[in-house]
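Removed: one protein chain of the complex. Kept in place: all other protein chains.
And then chain A:
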Amino acid sequence: MREQPLREVTQLIHAIEMGLVEGSYSITNKTLDIFKYIIMSKSWQSAEALMQIVRAQSRILQAALPQETVTSNIARRILKMTREEFDLLQAKVQHFADDSQASLSLHKLVTQTSENCVSVDYSLPQQGLREALLDHLQEVETELETSSENISVQAEEHIHSSEIILTLGHSRSVENFLKRAIKKRQYLTIIVAECAPSCRGHNLAATLAQEKNVEIIVIPDASIFAMMSRVNKVIIGTHSVLANGGLRAACGAYTVALAAKHYSVPVIVLAPMYKLSPLHLCEQDAFNMVGCAEDVIAYDSLPARDAKVYSPIFDYVPPELVTLFISNTGGHAPSYVYRLLSELYHPEDLEI
């Protein structure tokens, strides 16, 4: 059982690889469902055992889908959740809850040393842990569901009327965000870089064009720099946010961010909390993947025979090129990401 994938996990992996499940949101949702199933199942008796199972399944997912960091992010959330609930229940049992939990004062934070931090024994069986976990999981699910909505309501805070906004490719958060902005603000001009070779920007443009009071301009990727001089804000989505505040975003994002930097245009990145991953990858070679090159140049064309053709999927955007992150909990500077991470995940779970 231990290192064997669950049937649900294999199904999910298959679905993602076949492209049946697309987008970080749905992948996160599906992963969460799997972990919920694990928690509900009778296969574990202690918190330790549950954490073992979650880790094992998460490792399998990560090995099968190295590019989808959201699965491990969710696993980390579950692990942290388990720890918290266990601690809470233990504290209640031992009746010194008011002492250890309530007074996490500044004094304590400063004076706290590693010796004070007693390692908790999670192997003890605990009454009511399952129910508490399911309750907590409900919260996480709601957070996930409302994350896109929560991001888009912040549109008014960041966009004024008759602004010229540039975006790249097609991100669902960006789509919702811009739709909201279009409703609330008038005379926006939205420039969509098409993001060749898949040209997903066309989809975004077509969707946004259904709204009123907005002007949509589709540009090829080559014109980003030329147009940037007129742009007020760059709003992009991202695949995941790295621990240093950098981005692993769609290919082309680096150029956009660089051009924005050149013209001192603020770059706003929409990233729901589940995209924050505690990874330190400061070079794209560490994570990039190359896609099918057929779209870049036809296989049967003459020069394609000897030429090397690359079609990378991601770009690394260093944190200094990002102005602001907007997550479902509010806006954050790139330098603050480490703090969010420490709130979100337990330090011991950073490596699954």
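One rule holds for everything that comes next: a residue touches a chain if its C-beta (ideal position, glycine included) is under 8 Å from a C-beta of that chain, and two chains touch if they have at least 3 such contacts; residues count from 1.
In this text, contacts and distances are computed from a predicted model.
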| item | value |
| --- | --- |
| Listed names "Coatomer subunit gamma", "Translation initiation factor eIF2B subunit delta", "Ribosomal protein S35, mitochondrial" or "GPI transamidase subunit PIG-U", with the criterion being the UniProt name of the chain not displayed | "Translation initiation factor eIF2B subunit delta" |
| Contact partner of the left-out chain, one of A:Gly23, A:Pro312, A:Gly330 or A:Pro347 | A:Pro312 |
| Given A:Ile27, A:Val174 or A:Ile216, the one touching the chain that is not displayed | A:Ile216 |
| Residue among A:Ala15, A:Ala64 or A:Cys199 touching the omitted chain | A:Cys199 |
| Residues in chain A touching the chain absent from view | 189, 194-197, 199, 202-203, 205-206, 209-212, 214-227, 229-230, 251-252, 254-255, 258-259, 262, 284, 288, 296-297, 301-312, 315-316 |
